[in-house]
Structures are given as structure tokens and as C-alpha cells.
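Complex shown without one protein chain; remaining protein chains in place.
First chain written, first letter: the chains are A and B, and each begins at residue 1.
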Amino acid sequence: MAELTYRDAVARGIAQEMERDERVVFLGEDIGKAGGVFKTTVGLYEKFGPRRVRDTPISEQAILGAAMGAAMTGLRPIAEIMFADFLAVCFDYVANEMSKLRYMSNGQLACPLVIRTGNGGGVRFGAQHSQAVENWTMMIPGVKVVAPSSPMDVIGLMAAAVRDPDPVIFHEHKALYAIKGEVPDGEIVDRLGTAKILRPGRDCTIVALALMVPRALAAAETLQREHGVDAEVIDVRSLVPLDTQTILGSVAKTGRLFTVEENPRLCGWGAEIASIVADEAFWDLDGPIVRITTPHIPLPAADHLEDLALPSASRIVDKVRRVLNG
Amino acid sequence: MTSTIIMPQLGETVAEGKVLAWFKSIGDEIREGDNLFEVETDKVTIEVQAVVAGRLSEIRVGPGATAKVGEVVAVVDGNMTAKAPVLTAAPAAKTSQWRSPFEEVSTPIGRFGPAKGPNGIHLTPLARRLIAQGGLDLAGLATEAQRRGERRIDGAAVRAAISARPATPTAPLPAPPSPLPVPEGNVISLNAVRLRTGERLTENWRTIPHVFQAIEVDFTAVNRVRRSRKADFQATHGFSLTFLPFIARATCLAISAYPQINARFDGKVLTLSRDVNLGIAVDLDHNGLVVPVVRGAGELTAIGLAKAIRRQTEKAKAGKLSADDLAEGTYSISNNGAFGTTFTAPIINAPQVGILSTDAIRLKPAVVSTPEGDFLAPRMIGIVAQSFDHRAFDGAYSAAFLSRIKLILETRNWDEEFPSDL
Partner (left out) sequence: MASVKDATAPNDRLRNDDIGLDRRLELFRLQVEIRDCEKRAFDLFLQNLIKGTSHLSIGQEAVAAGFGVAMQKGDKSFCTYRGHAHTLARGASMEGMLGELMLRDIGLMRGKGGSMHLTSVKHDVLGSYAIIGAHLPIACGSAWRAQYLGEKDVSVCFFGDGTTNIGAFHEALNFAAVWKLPVVFVCENNLYMEYTPISEVTAVKHPAADRAAAYGLERIVVDGNDADVVYRTALAALEMARDGGGPSLIECLTYRHSGHSRADPAKYRPPGELEEWLKRDPVVIYRERLRDFGVKQETIDAVEAASKRKVEAATEACKASPQAPLELLTADVYADGGWAWRN
């Protein structure tokens, strides 16, 4: 066991896969010699060399297009899109190309690649560099989407993503890069499509993702200690495929559902989960489903305003308590 | 031989065109490539050429008239027939997928009472379900809640009411249903679900000429395998391995030899089904009978059937069956072993044409024939029976089907259904 930061876990996860399989290659802007603008890929260039770790020009479309062409013809590329907001610049490849290739070609062509990207806010980068956009990628049929919340999950889900034969979009969270977590030694391989119950409970189910997970856990502690509410906290981890069974099972037990989403209100990932639960688990619900989200606004740069916008542990406590008592 | 000239497809979203002018008249000879008419759409004006040769014999859409894309605008007599495109109907969609694309989310069916009590008080969905499943008195609960000044009835309130009741013993599955509590006056009213089920049963009993046949089956070999695999199965899958998966498997295998058993009958026509969608009758304590379906049962092994049956049964008992779960059954099994009965004559689920019933399997003295002679031995014996629709086939066919099930149960190598390294 060792204690590792989330950002070091990224490098370790990529290295684990590159060591295992010669076909795994890595491209992106400033990822090689510079070790990544967030220092997430330090050491990879030195270890694997310029042939396997390639710095590119500022050409997001070329980065994703080249990753796709390489994946189609035999390699297992990992492509970095530096800030998740930039997915908008090369969204054609996500929305129209890699997601539809297998279907349109009737199974002749495949696209086993991973796009890893720095997602989310809380780091004062302003409106164009702080968005949580995992919901943009969730709504395109044909891709898989994960967003780990801990260093161990980073490594395990990165391994699962690289080994997966479909295109996977791996949303790292910029505000989590510095957090630390326990990581066992040796190879770590997780499974896509699995959520984790991080804190079992009886009174309500709180479903969260990425940065919202530690906040939901903190809120659950406060809810227990100060209000006698025993909340079950689930880390969704994987938006596509979605582990609906774990969530439905939890709601069957508690009868109450809350989602904590960093996406701005409309069409956040929790809206889909709320809809599924309201449908399949209707007869288990003992009260309305409540989504706790960032308001539907661009994000400000000012720290006090940004902190107000993103759901905080205290906002979660407040909302859950009020709704359960009401 | 005549060919038709149709209004051509002129654009991606164009649905019709207006003929502006004809360049040929009736009686004219037409060669391939000749300009025939000019057509205007909301996007473009274009000349349409002939793709056939012959004599223009009829103009059906003249200048100034509009026709939809694909509509016949003229007829040509000639030696080239424009063959109609052969669009054969696609074979019926296989239901071997886990979910239907139009049922990505399985809406549970079943209504569990109104959303408001008689005094207007709201109930949560969970409360409504618990009240219906527990057979509680909604009016009483509503009055109680109002008296206590509560704004709504939730699950906690209903659970409290349930535990305040004198407990009815709930035996572990499978168990005979606990007797209904008999209130004063010996009057037992049936709830809505029970009444609906009753109506359906009556209709089926009334319209289908039921004939009942039974056959005695020696389950000793099955039981040997079941006992030896039981512990591992329980450890791996978390529930008990009963006789039912074996019986279901034998039924599916027998159906492939006797396909008329797996059919739908509408009174006149017997339609054989390619897939076996096996309904398993589940008794919901005090709440009637449901028959959730295991789709594609013909493709499953005994283990697969055990898991699928378990899944559907659990869903049924939790009130989580969707319309998808109850639809398109092709044959059913009524499993009464737990009740200890010798044989049961079940009622057929229209439009199916048969229903299997199995009852208690127990040690009985039986004659076993060996080359050394005939001996009495204790064997596990049970009756497997079928109620069938005599309009669909006759006794000989049904008897042969039952004999095949008996043969499979008694002689199949059941060990092969289980992985060698569980």
C-alpha cells in the first residue's frame, strides 16, 4: 500500500497499461517533455520515449482524429484533451465519428481508444476552463464515460478503459488532482459500468460523481452527527454503462433519492438517473427525487462566487435535511 | 407488358412534385434517356428522363397536377417490365436481446391504490404499495393520519401500522400461503388484483375445452444431481436449487420435438412460436396469481433457467413486474410441489394451448426392473401433468409430449448442465 495523489495515479495508470501492451500509445499537448500542464503525466516520456509518448501541436481535431485512425488500424491510443471544455472544439469526433463508426460500418470497424481530459471547476480558471461536461459525453450513443473520484479508482478505471474495446471518455477532475488516497501495490484493474456504495445507510440515497463524492461523504457525516439522518452515499463512477441496479437497489432500501451534480442544472447526468428511478422504482419512493446541482449559469472566476455556485457539503446537508423533514 | 413511370425521388426531404409540362404525348415512342416531363418541387425544377423504352399509353398526372413521390404518373407499353422492388417482410424480431429497444426502462405495471386517501390525504408511492400488498385498510389509515395532524401517509407510517397488527406468520419460500385472517362475520372480500385474476381465469375456463393428462416420473436421477450440486449452487448463486429448473429444462427440450405445444391459438388458427417464452405461475399471497415470463427459455441451461426463474419470481413478489415481463408467454408451468399435493389440474393461460403442472416429489415404493429381476425400491416419484386445449391437438400428441418429458427427466445426463469446476 502507498499513499498517492490523484495526479500521480493518472501517470501510474497510464504507465501500467503502456508497460502491459506495446500497442498503447499516448498523444496530447505538452504531455511528454513537460509532463502535462497539470503534471499528470510526469515520467512517462522518460520511461517510454518519444516514439510512444508524443507531443502534438495545438490541434484538438487532429489529436482525436489521429487517435481514432490509429485505433481503427491496430493501436490502443490514449489521447489527452487538456481541458474538458475543449471537447467542444473537437466534438465532431466524439459525437459523429468514433461513436458511430462501428454501427455505420456494421461492425467492420472499431475504435478502442481513451480520451482523458481535465474536467470540472473549483480551480478559478473562469467560465471556459472550469466546466463539468461529462453530461455532454453521456448523451452520445456509442461511447462510454467514466469519472473517478479517488486515486485508486483513477488507476483501476484507466486500466479498464484502455482494455475496453470501445471508445471511452475518461473525465479526470482538476480539483481532485492534489488529493491523496491509499493505493495498493501491483496491478489494479477495475470494471466500467459499476457504481460503488461508499457509505451504507438506511434513510436516504445520495448519488454523486467525481468532485461531488467527497462533498457528499462529508455531508453524510454531518447529517448523521447533527441530524440523525443515516445517508447511503453512492459514487456513480461510470455514466455509460450506468450501474442502475446498484442505484435501484439502494432506493428500494431507503425510499429517498438525492443526486449531487456539478453540471449546470439542465440535462445534468442526475436528470437521467432521476427519470429512471421515478419510472422503475416508483413504488419504492417515499418522497420526491431531489437534484442538488450547480445553477444554470456560466461559472465565475471569483473564488467566493465559484464556491457558492458548485454544490458544497453544507448545501447538501441543508437540502437533504429540509426535504426529509418536510 | 406495361411499365409505370413514377414521380421520382427528387430531394432528401421532398415529398411531392408538380408536373409543369409533358414533352411526350400519348402514343409517342419513348427511348431510354428521353426527356419525359418537367417537374417542380419546392426546391428545384428538373427534367425527368425515361428509364424504360416503349410506347406512352397513359398519362395519369397531367400538366399542373401534383403527385406524391413514388406515385404512378404514366404508363408505358413495352418489353421492359419495371419490376416492383422486392421488400420481403423481415422475419419476426428475435427477443433474445435482454431488453427491447423500446423498453430501455422497464415501467412496473400494477396499480397499488389511489394517490390520495378518502379524506384527500396524500400517500407516497411506497405507502400505496405497502398498503395494497399488506391488505391494510386505507380508510382507517387515512383517518388515523388526519387525526394525528400529518400531511401525508408515508412508508414509515404504513410499516408501523403493519407491525402493530397481530403478526401473520410469513414462512420462508417456498411455502404454502398463510391463511387469510378471518374478521367477524365470515365475510372475506377480495381485493382488486384478486378479482381481476379471477375474471381472467373464468374466461379461460369457460372458453377452452381443458383436458387433463398426468404421467408418473421417477426423479431419482435428477435428485442425485440436485443434491450433489446443491451446496455449490447455493454458495455461487445465493438461493436454493430446486426441481423446477430441471423440469423447465426438460419441458423446453421436449417442446422442440413437439412444437404444437408451444403455440398460440385464436380459436381458428394455431401459430407455432419459434422461441419458448416460459411463464412461471407465481402465487402472490392474498394477491392473486401472476405468470411472469422467462423469454428465450429454450436457449437456457438448467442453471440459466434457475436464475431467470428466480429473478422473475423475486420481481413478482416485490411488485416490480413490467408489461414486458408478462407479455408474449408461449407455454406455462404451475409448480405446486411445495404444497404437498399429488396432482393439480391448472387453468390454461389463453392464448397458450397448454400448461404443465408439477406437484410433490417424494420417496415412494416403486418397481425397478433390472436384468437380474424386478425389485421394490424407494424412489423419488412425482406426477408431471398437463392441461391442454383439445382444440389445438389431441390426447395422443399431449401424451407423447409428457412421455418425452418423462424420458428426458429420467435418462438425461444432468451433470452436464453444470460446469465441472463450479
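Following the convention adopted for this analysis, a residue touches a chain if its C-beta (ideal position, glycine included) is under 8 Å from a C-beta of that chain, and two chains touch if they have at least 3 such contacts.
Because the structure is predicted, anything quoted here is derived from the model rather than measured.
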Write down which of A:85, A:153, A:190 or A:243 is the residue touching the left-out chain.
-> A:243
Among B:51, B:215 or B:366, residue touching the chain not depicted | B:51
Across the whole complex, the chain not displayed is touched by chain A residues 25, 51-52, 54, 56-57, 59, 61-75, 77, 92-93, 96-97, 101-110, 112, 141-142, 144, 164-166, 193, 240-245, 276
Could you list which residues of chain B touch the chain missing from the display?
-> 6, 8-12, 14, 43-49, 51, 69-70, 82-83, 85-88, 90-91, 93-94, 97-99, 101, 104
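Simple rule for what comes next: only the chains that are shown with their structure count from here on.
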Chain A to chain B, mean C-alpha position gap in Å, rounds to 39
Note: in the complex, chain B contacts chain A through residues 105-108, 110, 112, 124-129, 154-156, 318-320
Per the touch rule above, chain A residues touching chain B in the complex are 252, 255, 275-276, 279-280, 282-287
